[in-house]
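With one protein chain withheld, the remaining protein chains of the complex are depicted in position.
Chain lettering (A, B and C) follows the sequence in which the chains are written, and residue indices restart at 1 in each chain.
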Amino acid sequence: MPDKKMKAVAKTRRAAGAELIEADLPVIGPNQVLVKVRATAICGSDAHVYAWNAFAQEVYKKIPNIMGHELSGEVVEVGSAVDWLSPGDHVSAETHINCGHCATCRQGQIHLCANMKILGFQTSGCFADYVALPQSVVWKNDPALPPAVAAVQEPMGNAVYCTLVEPVTARTVVVIGDGPIGLMAAAVAKGAGASRVIVVGLDPFRMEIARRIGPDFLIDASREDVVGRVMELTEGVGADVVLEMAGAQAAVDNGIAVVRKGGRYSAFGLHNAPVTIDYNEIIHKGIVIHAIHGRLMFDTWVKVRNLLDSGLVDIKPVITHHLPLTDFEQAFDLVLSRPTRAAKVILYPDPALIPAG
Amino acid sequence: MPDKKMKAVAKTRRAAGAELIEADLPVIGPNQVLVKVRATAICGSDAHVYAWNAFAQEVYKKIPNIMGHELSGEVVEVGSAVDWLSPGDHVSAETHINCGHCATCRQGQIHLCANMKILGFQTSGCFADYVALPQSVVWKNDPALPPAVAAVQEPMGNAVYCTLVEPVTARTVVVIGDGPIGLMAAAVAKGAGASRVIVVGLDPFRMEIARRIGPDFLIDASREDVVGRVMELTEGVGADVVLEMAGAQAAVDNGIAVVRKGGRYSAFGLHNAPVTIDYNEIIHKGIVIHAIHGRLMFDTWVKVRNLLDSGLVDIKPVITHHLPLTDFEQAFDLVLSRPTRAAKVILYPDPALIPAG
Amino acid sequence: MPDKKMKAVAKTRRAAGAELIEADLPVIGPNQVLVKVRATAICGSDAHVYAWNAFAQEVYKKIPNIMGHELSGEVVEVGSAVDWLSPGDHVSAETHINCGHCATCRQGQIHLCANMKILGFQTSGCFADYVALPQSVVWKNDPALPPAVAAVQEPMGNAVYCTLVEPVTARTVVVIGDGPIGLMAAAVAKGAGASRVIVVGLDPFRMEIARRIGPDFLIDASREDVVGRVMELTEGVGADVVLEMAGAQAAVDNGIAVVRKGGRYSAFGLHNAPVTIDYNEIIHKGIVIHAIHGRLMFDTWVKVRNLLDSGLVDIKPVITHHLPLTDFEQAFDLVLSRPTRAAKVILYPDPALIPAG
Partner (left out) sequence: MPDKKMKAVAKTRRAAGAELIEADLPVIGPNQVLVKVRATAICGSDAHVYAWNAFAQEVYKKIPNIMGHELSGEVVEVGSAVDWLSPGDHVSAETHINCGHCATCRQGQIHLCANMKILGFQTSGCFADYVALPQSVVWKNDPALPPAVAAVQEPMGNAVYCTLVEPVTARTVVVIGDGPIGLMAAAVAKGAGASRVIVVGLDPFRMEIARRIGPDFLIDASREDVVGRVMELTEGVGADVVLEMAGAQAAVDNGIAVVRKGGRYSAFGLHNAPVTIDYNEIIHKGIVIHAIHGRLMFDTWVKVRNLLDSGLVDIKPVITHHLPLTDFEQAFDLVLSRPTRAAKVILYPDPALIPAG
């Protein structure tokens, strides 16, 4: 049985920053499990909340609250109505806590629940020694999976869903964006047998990671003519699949310009300003746009596991830093620095679990 | 064997209007058939060409040229390499003449051919006594089908493809737009077993036609709060399916606002100005957008025929006028008038075929 | 709070028949609700269990047990972890109680759970005054829905899933089988805008019901050449869609023979003996076979509700008898009689709810 108090990183004020606090250990209900956190990763949305930008002020209403939603850990206690998990199980968690009975849940799109709660946003999060999780979002891990990799399955799931929402095998895929999820999407497209993977990026640090992931072509949007280059590489046809994962107007413009007639465009990047889209062009081209939110619960998780287990996708190049949870300020600085100096940053409540090297 | 000369309506100058000309009878090649036109319909794009607006000036390069692409008629002569058609066959035509060997054709999306020619745009059209058609675009009709209905199967195909690109049975469908194709889409959605069909329109004449088609709800966008009304009708959930067929920024805004999470949005309406789309909202909602161009060749035609034959869809309310081809100026005036006084206007090279009443 | 004892119809011995018993009122757990049963319907599988045939002996292991799984009723008590249901709610139930964490559940196919329990088979059923239901299988009804119709939404769901697993709008559909679910499938196909619905049946009583449902063509397999007739009606092409819902070798043979090249065949009818299939013929035709088990949870229920609410499907002709629960022996006799004298038979724990007429 765990101690009664624990350390945690919480948003305590409607201002930039976060605070290391001592919190009560969560008390679990019949449908919950208590998890000892091994590793937790910083999401871009956590960084927004930390920096307290406009987005954060709009969505982060529960204060004080323990932050964090990407994790791996070990079950230490199970609720009375939980019959498939036991103390000692290695687990991660889907971030989206769905209600199960709204209109979208009822149609099987539970990742788009109308009453969605987000772990670490509307509920107490995992930047802590322990976290209470509803059994409905728990995902069992192979104990052999490194805690850091296990902790980033959730954002890898975004990449997998965004990339594989329609097949990419034997197709040309353009990934626009060099953020962690874009980089993982490039790895997923390669693993899924895309015949050509073209990554469009900007940031030198991230482009170096992209290089290690090994797409067929890398386009530096800061120096190259993105549209011209993709059209040249595709003999004037355009790409079968475009994954817009950058969240900038130029990315949308380039994406719509390079997708081929009848092609597929996935919209993933959240934007700070209204986006203008060449509506006549998308009609002229007859494309399909999949707007991607979250991950399929839990078919995407199955694919994530299988891609990792089989070695088809290696996301380790995207994990750039391992730090103790107590160094969260340094961690957020890394994530927020521009030009970037980090991709995925992993925090460990127990520093003894930080991998050597 | 037909006469050597025929009457036709041609675009002869880069200016508003068109001209009744005497033209040579087309001489057919080995893969063509010669068709005596029974009925031909005016498309919105023909009206643009007639009015010579910016769109027309951009797309209509072949001048002089016989206009027109929606037709029904009778085969009078077949080329040497045509083995499945005979004089006397009743036919209509797909407007899109595809090459068969470009990248999109090779992927089975022949309606999005990269080398597409449009009948009456890049080739000589059907506002004439006779038209030569490549066998690849000919569609055989039941001789019992009225010539006017047979002539509007092509635009009805737009409505069918736009509506049925994903199933609508037992779903709530909102059609935004009261143009002829929007009206036909409402009829198609009803025939396809949509559980609720909501039509959003503006124009009094067209709204009256909509009423005859019989959607479950009709919203007058000139007086009603479209978003509020749809959300009320859908108990706050939004519509499963939105068909944007109006070509106006407000239509896109309303459409994105009323589509439910995980829903489907079809983009069909061509716009005169850049369109702003709430990109974050589509991602938040996780919707799929199908941008619709043309019709599936020829699966959509099969559905059009089956919907008409079975009586599931009656498009006659959308056909408002029957005129001799020689009255084309009156016909275009009808189509271009605002507020509208017409929906589909049918022209007959042989006035004897004009239905009584 | 309900009484402590209730009446129920239970399987008490490994032999033909069932018994009216006095049972304890169910005590609900945190994730359960207690429902007062208004109407419950006899499924073919209940009749097998009653008759105690080979199938029943293989699958019905829990004895004694209260039978029954198709129901409508009213919530009278909710468990401590149930936050979306309240006493007074009108509900029905999905029969399949899935685990949520096996391989198929994780892929979103929860209706195919590897650890599935069936209400009234592995758990205590609804041929009783009250039944305890896990909240995960509860479906909220419109209180205006007649109890009998509400009780047959579950088997109607089989019909909806089997029919709509791929679109039928503007397609020719052949339903082979005149059992209650086949009859409902014919109604669903008509409501969904199938351009032609052909029903193949055998039994005079059921064929009369089929006639009231109104397919385009009715083929009496006892007197007519099924294959010849369908091929004639489809001009030698065959049907786009075949729904095999009869569970006989001849039904499979006819179904494979009449489905068109590239068509769809749904396999639903359980068979008493091994089935021989013309494997070369299915390959030659390039068909897709969907083997249908249960219903999508809960997208099929959404469609069932929408089809009923909109009036697109009327299943009342399939409901032939309304009896008090205590007359269960007469009810089973009706269901088991051959030639048939019944389709769906509804039982009412409270005879006051039996509709007049």
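Keep in mind that, in the parts below, a contact is a pair of C-beta atoms (placed from the backbone, for glycine too) under 8 Å apart; a residue touches a chain by one contact, two chains touch by 3 or more.
On a predicted model such as this, the values are computed, not experimentally measured, just so you know.
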- Query: Among the options B:G17, B:P87, B:G100 or B:P351, which residue touches the chain absent from this view?
  - Reply: B:G100
- Message: Could you pull out which residues of chain A are in touch with the chain that's been left out?
- Response: 160, 164, 167-172, 191-193, 195-196, 216, 302-304, 306-307, 309-310, 312
- Using the touch rule from the top, list residues of chain B that touch the missing partner. 29-31, 80-81, 84, 99-101, 103, 106-108, 136, 140, 296-299, 301-302
- Task: Can you list, in ascending order, the chain C residues touching the missing chain?
- Result: 103-104, 107, 109, 111-112, 114, 237, 252, 260-262, 267-268, 270-271, 274-280, 282-294
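Note that in this section only the chains that are shown with their structure count from here on.
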- Note on the structure: For the pair chain A and chain B, the C-alpha centroid-to-centroid distance in angstrom is 43
- chain A, residues touching no fewer than two other chains: 103, 107
